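For this view, one protein chain was removed and the others were kept in their places.
Order of writing sets the chain letters: A and B. Residues in each chain are counted from 1.
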Amino acid sequence: MTPPPTRWRLVAIIALFAAAGIFGTSIANAYVLHLMVLTCIFAVLVMSHNLVTGYVGIFHLCHAAFFGIGAYVSALLAIDLHVPVVLTFVLGAAAAGISGLTVGLLSVRLGGHYFAIVSLGLGVIVYQILNNWVALTSGPIGLSGIPLPPGIPWFGTSIPWTPQVFLVAGLILVLFTYIVCTRIQASKVGLIMSAIRENELAAACLGIRTHRVKLAAFTIAAFFAGSAGGMYAHYTRMLVPEQFSFIASAELVAMTVLGGLGSFGGSIVSAAFFTIVPEMLRVAGQWRLEIFGALLVVVVLFFPRGMAGLGALLWGVARLSGRIVAENVAKWSASRGVA
Amino acid sequence: MALLEISDVTKRFGGNEVISHASFAVQKDTITAVLGPNGAGKTTLFNLITGVLRPTSGDIHFEGQSITDYPVSEIVRKGVARTFQKLRLFKNLTVEQNVMLGRLSLGTVPWHLALMRSKASRQEERRAAEEAAELLSFIGLAGFEKSRAGALPHGQQRLLEIARAMALHPSFLLLDEPMAGLNPEESTRLAGSLLRIRERGITILLIEHHVDVVMDIADRIIVLDFGKVISEGLPEEVQADPRVIAAYLGGKVN
Partner (left out) sequence: MGLDEFVVQIFNGLVIGSTYVLLALGVTLIYGLLNIINFAHGEIFMLGAYFAFVCVTTWQLSYWLTAILVMVVCGVLYVILDFVAFRKVRGFELGPLITSIGVSIFLQNFALILFGGDPRQLPTPYLDEIISYGLLSFSLQRVLIIPAAIITIIGLYLMIEKTTIGRSIRAVSQDRQVAALMGINPTGVIVFTFAIAGVLVAIPSVLVSPLFYIFPLMGVTLTLKAYIIVVMGGFGNILGTILAGMILGLTESMVAGFGGSRWIDAVSFGVLVAFLIVRPYGLIGERREENV
């Protein structure tokens, strides 16, 4: 439990997001806008992954599957059954949440390594279904023609879902996820989750019903991942199973670890970093995953707290340098006889 | 009615009988010590009582109710708390957080209210912090609240585990070698604390190798050897028991 965020901090964060929103919507460059929307979606994914892996401490390799379930369920309900998109979004997230619950049930019975592999297996099964059940999902060719959400009614007119609107929606989703995650962190819920991560048996011997906590964590995280999936589906309007394979899950692990396990701010930064930087280095596009892989190894070996640790390190360095500068300025003023 | 009753409990690992037809009772408001050479099965006994292990056969009753098949967290919620031979602290949490967990884990404020920081949840947290401070001062760790648990010296980590267990407001406290790593002065102080804990109405079952200290404070002694209860009774009786003397060579039985 970190010291509870004060009201002011919450206001500051909302203000920050609002500023990002205003700034973002005024950007005319479609490409930059696109990257920002993607960043929002991946930020939600990484934060939700961090909740289970970094905070409760359950390492799992099927998070991309939750993402995919949310995406495909929402898309298919909209295309095949003409269900209104707002509802499909919720149903997609709910479907992902239910799968999270199922995976959580398995995590309770199995520990550490066993569960890592089982989760991997479940992710592969989902991917195989998405890839092979061509009648339902159009298989490897991909599912296209996913409808946009209906226009937002606004004083007589209807606002269509332009990328700017998606950005605002994305920022709201990120904000909501961030607030939930940090609220968990600051409350007894987070403390209990940390206890399970630190020493599960000791937690059980304190009366903590570890099974329920793990289930809850998985369900919440999967729900958020599914909601990111729904947004992704209706934004890009095209889905390919490849995007939800176990390799994608492995990449998510990389992003979470690099952002710092247990640090949700770090997750957002990591998502931004890994969405934006590779695109900027598009010439070296082949190398993106190379760098990923190498970075992952380096970070785990030398910077176990990831970007959060790096951030803390930089912040510490900044403070230290600030202090050194201040001291020297004071000495200089004293030697010059300035009061 | 005894607080705890072990009836003909046997625990087998593969072909190995680690606890063999053990039977004894622990009365309320007593300090009972479990002694025995290393490997006698004392910690296994604790694991059986607290639900970490299931007996191969036999029954365990707590406050008259059979807890033989209960999961760990439910046994704890009945009022049983324990510490561990090999410390199991939440090393990266603060001292205060470790102790608060004992209170918060049983807290009744539902999660969604805790997330919304309702008045009740803030009160619950405040009270947990106050109680933690009180317990830490009782056990001799006042002032260490904000330190990282893993940074404490070993002896103080053991005291922290006791404070954490007490935060559960248990009626039955199992302590596994609480004095390991404490110097004689600290051991004496802890012995005094144990007597005060008993006065608070908490029954204590204790594994300990500092036999002389234990003989002073224990109301009853149980001696295990090779998984069997070889002697049980008042400290003077057990001390004089030839079976105990034979089994416990090397101990400081005076």
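Just so we're on the same page, a contact is a pair of C-beta atoms (placed from the backbone, for glycine too) under 8 Å apart; a residue touches a chain by one contact, two chains touch by 3 or more.
Remember, predicted model here, so these are calculated numbers, not experimental data.
With the full complex in mind, choose from B:Thr32, B:Asn47 or B:Ser231 the residue touching the hidden chain.
Of the listed residues, the one touching the omitted chain is B:Asn47.
Looking at A:Leu87, A:Ile172, A:Ala294 or A:Val325, which residue reaches the missing chain?
Per the contact definition at the top, the residue touching the missing chain is A:Ala294.
Which residue from A:Ala20, A:Ile79, A:Leu120 or A:Ile179 sits in contact with the chain not drawn here?
Per the contact definition at the top, the residue touching the missing chain is A:Leu120.
Can you list, in ascending order, the chain A residues touching the missing chain?
The list for chain A reads 59, 106, 109-110, 112-114, 116-118, 120-122, 124-125, 128-129, 132, 201, 246-247, 250-251, 253-254, 257, 286-287, 289-290, 292-297, 300-301, 304.
Definition applied: only the chains that are shown with their structure count from here on.
Averaging only over C-alpha atoms, locate the centres of chain A and chain B and give their separation in whole Å.
That pair's centroid distance is 41 Å.
Using the touch definition from the top, list the residues of chain B that touch chain A in their complex.
50, 52, 71-73, 76-77, 81-82, 84, 88-93, 97, 100-102, 104-107, 109, 111, 114-117, 121, 124-125, 128, 164, 168
Enumerate the contact residues on chain A facing chain B in the complex.
Touching chain B from chain A are residues 1, 4, 180, 183-184, 186-189, 191-192, 194-195, 198-199, 201-210, 216.
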